[in-house]
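Left out: one protein chain. Kept in place: all the others.
As written, the chains take the letters A and B, and residue 1 is the first residue of each chain.
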Amino acid sequence: MDKQQIAQSLQTLRDSKPLVVNVTNYVVMNNTANALLAIGASPIMAHSAQEMAEMMSFAGCLVINIGTLDSVWIPRMLFAVEQANINGKTVILDPVGCGASTLRTEVSRQIAEQADKLIIRGNASEIIALAGEQAQSKGVDALDSSDSAVNAAKFCVEQYGANVVISGASDYVVTAEATYKLDNGHEMMPYVTGMGCSHTAITGAFAAVGEVTGLAATAILGVAGEIAAEKSAGPGSLQMNLLDTLYLLDVETVLARLKLQQV
Amino acid sequence: MDKQQIAQSLQTLRDSKPLVVNVTNYVVMNNTANALLAIGASPIMAHSAQEMAEMMSFAGCLVINIGTLDSVWIPRMLFAVEQANINGKTVILDPVGCGASTLRTEVSRQIAEQADKLIIRGNASEIIALAGEQAQSKGVDALDSSDSAVNAAKFCVEQYGANVVISGASDYVVTAEATYKLDNGHEMMPYVTGMGCSHTAITGAFAAVGEVTGLAATAILGVAGEIAAEKSAGPGSLQMNLLDTLYLLDVETVLARLKLQQV
Partner (left out) sequence: MDKQQIAQSLQTLRDSKPLVVNVTNYVVMNNTANALLAIGASPIMAHSAQEMAEMMSFAGCLVINIGTLDSVWIPRMLFAVEQANINGKTVILDPVGCGASTLRTEVSRQIAEQADKLIIRGNASEIIALAGEQAQSKGVDALDSSDSAVNAAKFCVEQYGANVVISGASDYVVTAEATYKLDNGHEMMPYVTGMGCSHTAITGAFAAVGEVTGLAATAILGVAGEIAAEKSAGPGSLQMNLLDTLYLLDVETVLARLKLQQV
């Protein structure tokens, strides 16, 4: 994909308003739904096995986020992935805190193995832990730099047949064909909880309209975050301005701002 | 009710600060509580059967919202409705995503049948699905116009002995005695998640002080949303400005802005 195609995806998404089904964590359900609405998608937060087969039959994709994992939710997630597979839908996995506990690492790997069509979006520590390397995580924050996770991402691409997005000071998108580095965004973004979760959900919105590399979501969230941060005194106003910016963003602004290189 | 009575309800609500008990969905718990606080009510989010009998004995009303339904929460909701009935409290039902899955449709109808004193607040697709007509829903968004749901609402009024509020470009309030059309609000409002859920909760706050038609909540949220949207660049600032506006709103502004007609 070139810059033009990436930026154009924004219009494609808005024209088709895809339904993004989210099995996600309690912390970010509200702002994830708002980010999806602002970019032009149609979010639903659902998790019951009693309706997931139906949901997956008409969903655009399935977002799985393990941020507040427990023994009640794990079978719900696995059932949802099974239904996504049956219906040929892409699963977007956010392995929140992978490496911070054995439970999170194991469940992340189990979901990654089970999903047929898969995109993984995590921070460096999570991707490194998912690949089985020694990561330095503390809670859900990354202590590793995104640059140090590219090899781990390549391992995940091969191991799970996935495309992998690493968020950080620089973002990376790693596919079987190429590795891209994106240098938008802003250092204040990690001070808003669930910024990565929004990144994952928006990756799902683009996957639902056929953009399954993760490039468009990464580009657009990076550009929007950068614009929003320029107007923001702190993380409270950043969260608000990000939603406004996602809503107002146009193809031309994405093209003009996007810093993308193949590496 | 005439305009003057509707607007005056705002003062009545603030004077008595009613306790609104919410069994609601994970996505909107935070902004629903904030909307209730801003308008002058006292919200509590509670769901445990171990305390619901006590809660219903001193609650002003019971709000039931099925947005993130599952087999653990369904019996909690039904138990809460039973306790509301025993204590003579009004139930306000938000059938989120009714029509989007069989589960949601069936549970919505079950709750509507069980509640003795009932107000239903939904979008057009939800009300149409609740009435058993063929609705066009996608996830939790309405694809039907609110105008097309008035007959379905009339069916629900008769079937469930309820007052029914339909949210949309125009809002409708349908009771056994009359049908009202309200034309406030703003097209940006559906881009904030849980705007309908706040509408439902505020309907509960007014029901708790004796205004059980749904008119006052619909009028006041419409006027507040309209004022807030005029100051907002996008849905992020709209969410913030809506809370500020609800907090600052006075009876005179509601009267001056309200577009209400009986139809």
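The rule we apply is simple: a contact is a pair of C-beta atoms (placed from the backbone, for glycine too) under 8 Å apart; a residue touches a chain by one contact, two chains touch by 3 or more.
Just so we're clear, the structure is a prediction, and the values are computed from it rather than from any experiment.
Undergrad: Decide which residue listed in B:Leu37, B:Leu143 or B:Ala169 touches the omitted chain of the complex.
TA: Missing-chain contact among the listed residues: B:Leu37.
Undergrad: Kindly state which of the options A:Ile6, A:Ala100 or A:Leu260 is in contact with the chain not pictured.
TA: A:Ala100
Undergrad: If the missing chain were put back, which residues of subunit A would it touch?
TA: Looking at subunit A, the ones touching the missing chain are residues 25-28, 30-31, 67-72, 97, 100-104, 138-141, 190-194, 232-237, 239-240.
Undergrad: Touching the hidden chain in the full complex, which residues of subunit B are there? Just list them.
TA: Interface residues of subunit B facing the absent chain: 19, 21, 26, 29-30, 33-34, 37-38, 42-48, 50-51, 54-55, 58, 72, 76, 239-248.
One rule holds for everything that comes next: only the chains that are shown with their structure count from here on.
Undergrad: Centre to centre, by mean C-alpha position, how many angstrom separate subunit A and subunit B?
TA: Between these chains, centre-to-centre, one finds 32 Å.
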